[in-house]
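The complex appears here minus one protein chain, its other protein chains still in place.
Labels run A and B following the written order; every chain starts at residue 1.
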Amino acid sequence: MRQTFLKNREKRPLQKQGHKSVTMYSGMYGGRRHGRRAGSVKTRLIVFGLLAAFLLLGSVFSAQLAPYDPDLQNLEIARAAPSAAHLLGTDRFGRDMLSRVIAGSRASIFSTLLLVAVITVIGTLIGVFCGWNGKRADAVLMRISDIFLAFPGLVFAMAVAGVLGGGLHNAIVALAAISWPKYARIARSQTLAQRESAYLKAAKLAGSSTTKIIFKHLLPNIIGPILVTSMLDIGTMMMELAGLSFLGLGAKPPTAEWGSMMSDARSLMTTAPWVAFSPGAAIFLSVMVFNLLGDTIRDYADPRSRDF
Amino acid sequence: MQDNNKGPVLEVRDLTKIYKRRGQDTVTAVDGVSFSLHPGECLGIIGESGSGKTTLVNMIARLTDPDRGQILLKGREITRLRGRDLRSVYAEMQMVFQQPADSFDPRRTLGDGIGESLRNNGWSAAAAREESGKLLEQCGLPAGFAERWPHEVSGGQCQRAAIARALAIRPSILLCDEATSALDVTIQQEILDLLGTLRRQMGAGFSILFICHDIALVQQFCDRVLVMYQGKIVEEGIPDAVIRKPSHPYTRRLIDSIL
Partner (left out) sequence: MTDLLKYEQAEISYRGRPAVRDVSFTLRQGEILGIVGESGSGKSTLIRAAMGLLGPSGAVTGGDILYKGKSLPALSPEELRRINGPELGMIFQNAGASFCPIRKVGAQLYESVAAHEKVSRHDFTEQAVDLLQKIGFTDGRRILNSYPFELSGGMQQRVGIAAAMLLKPSVLLADEPTSALDVFVQKQVVEEMLLLHRTFGTSIILVTHNIGLVGAMADNVLVLKDGHAVEYGRTQQVLQSPENAYTKQLMAAVPRLKRATG
């Protein structure tokens, strides 16, 4: 009954809304429209991929790209407004802001990627282990991850950074400690969903060892959604890392890092706003590029958005 | 191990599997099942969904651990084997699954799946690849299918490839778990013809345990049949005889329900 009438009631408006040109006798078919959509995802992928690659390259070659030594102080030109010589001005020690922003990309972007890579690998391995073995180890590890998930993230990271002391490395450790459970959960649920699959049983019957089954067959089949999550996490982690640095729990001066640079510039907001503006803009743009890239990769990985 | 001609290739004694779910009654999926599979024999197991036949075959293939009972492969107990010892069991016993497409890793080619058991047993990648082609031809597919992906072939072709994979290591027992149920009838017939040909080629060195819900198919294909109901074997015999004179009320009802 539901099937008879409701299907019709639901299907019809759908035809009208989403597929305006399709009528019963229409010569226009869904394929083209879907093709165009897939094209746009691809275009976005290329654009944001290139932008992200550009940021990444910039952070790798930051030493070569910076016009001045980012740590070179020159009190004579302290708090200079942007000019031809110093495109983004200078800070209160007279350091060139452009050079510092470029140099800061190493600490900000590079450490973020490292952090995301670490939590992805650790979280996935724990999740697969739990999902595959089940029983007690699973219960214990998942309760531990519950505990981590229950903490307000930044507060916990502050506590860890406080205990271990400041510094970029400790900030990364702190953020890794609160971020792995998300990956463990995804990997675990994916593993549980795949564990009873016939192809894994077939691999067992082919005489493959458990390690081989997991790394050769299971992981390639569950890694998609995990990688998408890590892509989406790059932006978030960049913000949190900058946030910790801003609070003085991340990068230590004189290391150029966008978060700590903003923190430095707080007192100059009224007198020399460009000092706060450039690292802020750098964070904003990088986070946006990586978030949009993550979104695009998620769309691309989801076959429903690619083809009908 | 060498005692092939005498005694069963596979013997199951009092095999039992109990599922305990929190907040629910325990379910005895398989309840004290015993039977033997003889060399060269094709033994059918029929039953409705929920009768426990899939749990039974999963226990025999050591994919599920039994709660009680013994499984003997050519006289050697394999019920509790693990690791390397268990892997040696799979050189004697292979399985064909119900959903052919699901039984191949979607991210690997058919040839890769077929050759996996060979590579695990010391074959070089090149030799395994060549053998995969030969096995595919033996199962009625061109050797070039080794390069195809599981989603690129039809259900029937995929099941042929799955049989090729099962045969790669030259097992003496083939477990077929509803191996033809997901296929169209004409394709089902082709697969049965293929299995029949393989049986004739290999004679007493090759036995089949054929799990199926279609009693007509079992009558056509099997030498002997076991009827499973609520986890127990309620009837055993030559298919024609069982169908003509079922002794258990369940079997009678089952046969009467066939359209």
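The rule is short, and it goes like this: contacts are C-beta pairs under 8 Å (C-beta built on N, C-alpha and C of every residue); 3 or more make two chains touch, one makes a residue touch a chain.
Given the structure is predicted, the values throughout are model-derived calculations rather than measurements.
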Of B:D14, B:E77 or B:D184, the one touching the omitted chain in the full complex: B:D184
Hidden partner chain, residues of chain B it touches: 48-49, 155, 184-189, 213-217, 219-220, 240, 243-244, 253-255, 257-259
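The criterion applied here is as follows: only the chains that are shown with their structure count from here on.
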Distance from chain B to chain A - Cα centre to Cα centre, in angstrom: 46
Contact set on chain A toward chain B in their complex: 197-199, 201-209, 217, 220-221
Complex interface listing, chain B residues touching chain A: 61, 63, 83, 87, 90-91, 93-95, 97-99, 102-108, 113, 116-117, 120-121, 162, 165-166, 169
